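There's a structure below that I have some questions on.
A single protein chain has been omitted from the complex, and every remaining protein chain is retained in its original position.
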Amino acid sequence: MLEKGPIGLGNTGRNTTIVRSNYLLPQNHHFYEHSLKLWEGLEQDLNYNAMVSQRGVVGLFHSEGAKNAAVRRGNAMRLSGIDAELLDKEQIRAMCPLIDVDNGRFPVMGGLMQRRGGTARHDAVAWGFARAADQRGVDIIQHCEVTGIDVEGGAVVGVQTTRGPIKAKKIGLAVAGNTSRLAQMAGLDVPIESHVLQAFVSEGVKPLVDQVITFGAGHFYISQSDKGGLVFGGGLDGWNTYAQRGNLPVVEHVWSAGVAMMPSLSRLRGLRQWGGVMDMTFDGSHIIGKTPIQGLYMTAGWCYGGFKATPASGWCHAWTIAQDAPHTLNEAHTLDRFRTGRLLDERGNGPFPWMQ
Amino acid sequence: MIRIDCPWCGMRDEAEFTYRGDATVTRPGANAPEEAFHDFVYARQNPRGWHVEWWYHSSGCRQFLKVVRHTMTHEVRTVARATETPEVPSE
Amino acid sequence: MSQTFRLPAGGHVDRAQSLAFTFDGKPFTGHPGDTLASALLANGVRLVGRSFKLHRPRGIFSAGPEEPNALAEMREGARREPNTRMTQIELHDGLVAASQNRWPSLRWDLLSLNSLIAPVLSSGFYYKTFMWPASFWEKVYEPLIRRSAGLGRASGQNDPDFYETMHAHCDVLIIGAGPAGLAAARVAGASGQRVMLCEQDSLLGASLLGQDEAWRSATLAALAAMPNVTLLPRTNVFGAYDANVVGALERVSDHLVTPPPHTPRQRYWTIRAAKIIHATGAHERFIAFPDNDRPGVMLAGAAAVYVRRFGVKAGRRAMLFANNDAAYEDFFTLQDAGIGIAGIVDPRADSAGAEAARARGITVWADSQVIGTAGTLALQGASVARRGSSGTDTLVAADLLCVSGGINPAVQLASQSRTPVEWNERLQSWVPGTPILPQFAAGSVNAATGIAAAAADGARAGAAATGGDAGIPLPSGATGDATVLPFWEVSVKGKSFVDIQDDVTADDIRLAAREGYKHIEHAKRYTTHTMGTDKGKSGGLIGAAVLAAARGERVQDIGMPTFRPFTQPVTWGAIAGPHIGKHFEPTRLTALHNWHVRRGAEFMETGAWLRPGLYPAPTDANAWDTVLREARAVRRSVGICDVSTLGKIDVQGKDAATFLDRLYTNTFSTLPIGRARYGLMLREDGIMFDDGTTSRLAEDHFFVTTTTANAGPVMQHMEFYLQTVWPDLDVTLASVTDQWAAMSIAGPNTRSTIQKVVEGLDLSNEAFPFMAVGDATVKGCPVRVFRISFSGEMAYEIATPAGFAETVWQAVIDAGEEFRIEPYGLEALGLLRIEKGHVAGSELNGTTTVTDLGLGKMVKKRGDFVGRSLAQRPGLTDPGRPHLVGIRSVSRGEQIRAGSHLVETGTTLSLGWITGVTRAVELDGWIGLALLEGGEARKGTRMTATSPLHGETVEVEILSPHFVDPENARVRV
Partner (left out) sequence: MSVSEPHAAVAALLKPGAHGATGGQPVRLAVRDVDIVQLLARKGRAEDAAAAIKAAYGFDLPSPGRSAGGDALAALWVQPDGWFLIAPRGAEGALARAVKAAVGDAGSVIDQTHGRSVITLSGARATWVLAKECRVDLHPAAFGPGRVASTQIAHLACTIHQRDAAPTYDLIVFTTFAKSFMESLTHAAEETGYVVS
């Protein structure tokens, strides 16, 4: 395993630690449900406390149309054996009295709850996986940047790195944020753009927010870490970038959406701001699978969803590499679905990565 | 904050604009094959470096501008009108 | 006796006035000019808080924003605000503050037992345990951890104060108003350029306060006389962003009990600067030694600030542990103020400072170090030993131990501006290197330490930024020599803290390194070093140095964690500004809004719009009564609906028809003048984008309508293709959504109704058939009449310039009185469109094709249009795709729900879902629309509509979506 820097400092180390499987499309929710099940046994598997905390993930809705969409999604999940429940306005109020249910610009009508969703300690996930991989004999080579992918006769034969060449018959790319650059080393243009997603943490406070809560009338979600910091974020800055930093307009939107949803956040303080670079695809869903180049595989295009996918992403990627064929969990997540039109668009925002 | 020097309105904040992505792709002609339309909509270079991109001055003069911007430094080098072809720095 | 530690004179406090305040319920007094910290020190309060993890007793450690310990819950009730640094709270009469992270009281904190089990609470402890049994984490361990962590308590109530934003532009922004910043401002101001000076403190001057008041006053007077210079005290620049834009937070009213009327509590500034001068100063760092966190251990510079600026003795008997001469100068200030001096401990063998100290009669233990402290709730003394000796140590009695390990230039904002940092040997710290943006650094952040050198450096930077003349009066005086002996940690056994707030010790850092967390970012994350609210301003580099030593490397070679925003924590509400509550987003109202309000409408959110959902009448038992009454009026007689929210675009030009032909799946060039046509628009990826009617008003003039939701996106879509794809077309586009109000009058009595009020237009079916368009007047108001229908009934849409809307609307209502005309809202509109099988937002959801929705016949076979090509992709033409169908509950009274899925009875495999439902007026019971795989073939069959969320299953018939008048005859009568 090659890593250009130290492990865990890319998107793994700069996300907001949410795990859930509340996706609409069966191709997505089966995949994420597999991931969630792996999360549920991860700590025992790794003998490392990743602090997986199934405190519940709830998405609020504020209009009849959004409610119908939530019902459709929740029912799709339930029919696939995934937990979901519909909370009405009063249940939302009882669950979290801080939410401004009645008085906001967009009053809350209810929410879709997945109780098995929650959070995990992102650094611990990276460290736990690394330790377990190491114990199984994986060479983890840090500070080793891939500078070229060698392709001969339509098949990969190895990589060039800052620490010398390495021969390989099969190469898996797991470099979300930089997939385009790596794929281009093999002569491949991929339907991915790199965008920055900002996140924030507040000063620590005594327990205040128990669940992971997503606002439905603006880009905002929040949870509270075990250390007491409120971890929150929103949408993309919305333009191509590889820089791990964002700008103020999105900060303003996210923070005002936060106070709009929970007015009592107003007197708390943000402590830190950071940004991660997302692989954004043109339908908002990820890509795991083979590429047109023999022996080259990728797990990519994670949009905002990479952290929660971690165990299943690795699992499906490994399966695909080992079998040279996708598992049923990732057979729809192909690189060529944009040519065939078999899109996996959950939101219908269209072929605009910055809007996905 | 990205600041864009609109050729019509002058220096403005990114908040006045709406992003519209890669400005190097050209819509194929009426008889072009589906492949060409696929590339127009989906095929992206996604460079780490200079990027030519559409910004729509939605709260200003309502013009689509071709902006040459660096995707690491966020420096805006050139802001051109829609029909112009701005020079892209080599690095 | 209160304020026993207050000096009789000196400082920027007004001893003539007393301010009463309470801390943990106990009353105290202080003076204007005090901070809460200085007032508490003046009153002899030493214990002010408990640490984050171990709940160790803590005192005031600094005099500024770097404070790790002295955090208070400020104010009470809805204004309670946790984690506020006492060193920055300006004292005001009636101030109420409380210590935090302790229970039941600060002196007797039960969780301080954590200290006894501290050996197991080392870094990474949580990762290695609490895993078994698996179910215990959420239920047992995690709640305990969450309760004991977390610092202060949020109010949980709505904030009674408000916040504002402010946008600023300047030629030169100077950040920091110490000697360097003030000098830079004076030079830059003299150039006549627009200069802004932000200072996080309430007073400008920083180290000048109590040291060089004369130069400070003269400079402030000069700046006050420059109208082009804006001074912003109490304003912290919290982050530097792209293009020399910074965010800053002004504490407008925090020094008052409550903000004055009409005045915000805080103001969030966005400042766009052509040039920035960083005069951000430096934070003194401490030294890691055992029990270096006791109340009474304080940064040396802070102890001097309490004397100079506040006239407060931070202790009765002080000692100094320092590795640099600048700290000696600060310490001499304490001696001069009459504080008892226990001596100086210096790891250096000899120094000019030591000589000066001895000349003052101060004992100096050279080549020595502090190896421990005594006292729990307050410092009682420190143990001193020769460096390298394991033998004897001396316990020196003191209640104040001043510490200085050198200074850390405040490079955070420069670093956020992508300026690389460089190692400075003399300071043993990082300073800004060559900036990338038009920026400058001056003063101690730039390693120009001491008042004279800093001011001179500031003047230089001011001149460099403006091209002006640096020749201003400069302060004189000794340059504080901040050269240090690299000395980070006293290497003896004990709890030597490198992060005082988060209880991270040097041993924790070494443990992290031993366990493989050797990268500076890994060690930070593993130990939580620098992750407290002080962000390691004083201790960050010490931890890095300990890590470097553990790795066998130099501290300058292992780097620092990224200096992310914010330099100081930022109030959430300030960034939100006024855009909260009802003003989170703007609200859009039609010209008829007031009429709807008077009529008692219940409104629904539709994007930014408020639209009438229904108009309840006193006789309606429930909402369905209302909706059915309104819809029935349309089906049986006549109803009127405000449709002003539909997007309206004026399209003109020689090539207008060509342009529309290319944008729509159907053809508009063949549309006769005076006629309208329904059109479909795709995205380039072949997915349905929008629909609406387009009317031709003249050969070169069209009037396009869009759905309410897509008014803006369609306009942008049109501008995109016009400007970037077909710029040669002669087409102009103008949004006229706001200019025209529109009302749809529908039902069999429509013509009879509006004929009475529409003048100048023959509305008969012959003269004005379905899809006709014409101009007329109503009550003298100009109107445009469209014979179009969304309900499936005979309908006319009347548009009028918005100012006339109520007049025209009321005229129609009056004319319809004899037919019992009803205004109908969105709910009835939804009912009518579902009965008719018309698609709307839940079907036009960005994933459906024209074929999915049964509109394939509206796609022209020839000629290009947006979306034509990619709509042919196999995935979009797959016959297995869900197709629009109608559904009806078999048991007529049984409710069906939108969002339910359709399954073969007895199975759970979803084959489709219900997009919209309603009770019908034209037929019994519940009907709906659905998107169903193989929908066409399933018509006439029965399936189960299931909603596991509601625990409901309903047997439904699959039907054509056109429940009413499938031949579309009624609209043509």
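Worth a mention:
Lettered A, B and C in written order, each chain numbered from 1.
Just so it is clear, contacts are C-beta pairs under 8 Å (C-beta built on N, C-alpha and C of every residue); 3 or more make two chains touch, one makes a residue touch a chain.
These figures come from a predicted structure and were not determined experimentally.
Counting contacts over the entire complex, the absent chain touches B, C.
Touch with the chain omitted from the figure is made, among C:G156, C:P801 or C:G846, by C:P801. The chain omitted from view is touched by exactly one of C:S105, C:N594, C:T907 or C:N968, namely C:N594. Contact with the undisplayed chain is limited, among C:R107, C:R147, C:H167 or C:R514, to C:H167.
Although one chain is not displayed, chain B still touches it through residues 8-13, 15-16, 58-63.
One chain of the complex is left out; on chain C, the residues touching it are 164-169, 194, 261-264, 270, 272, 578-579, 583, 585-591, 594, 608-609, 644, 650, 652-655, 700-701, 728-741, 781-782, 801-804, 807.
Throughout what follows, only the chains that are shown with their structure count from here on.
One inter-chain figure worth recording: chain A and chain C are separated by 21 Å, centre to centre, where each centre is the mean of the chain's CA atoms. Within chain A, residues 247-248, 282, 339, 351 each touch two or more of the remaining chains. Shared interface positions of chain C, i.e. residues touching 2 or more other chains, are given as 241-242, 245, 270, 684-685, 870, 873.
The touching residues of chain C, when paired with chain A in their complex, are 52, 79-83, 126-132, 134, 137-138, 142-143, 145-147, 149-159, 161, 163, 165, 239, 241-242, 245, 247, 270, 416, 517, 519, 521-522, 525-526, 528, 531, 533, 535, 562, 564-566, 569-573, 575-577, 579-585, 587, 604-606, 683-687, 689, 841-842, 845-847, 870, 873-878, 897-901, 903, 908-910, 913-916, 946-950.
Residues of chain A that touch chain C in their complex: 6, 8-9, 13, 26, 41, 43-44, 47-55, 62-65, 67-76, 78-79, 84-86, 97-98, 100, 103-106, 118, 121, 123-124, 127-128, 202-208, 217-218, 224, 226-228, 245, 247-248, 251-252, 255-260, 263-274, 282, 337, 339-343, 345, 347-351.
For chain B in complex with chain C, the residues that touch the partner chain are 1-3, 13, 18, 20, 23, 27-34, 36-38, 40-41, 54, 56, 58, 62-64, 73-74, 76, 82-83.
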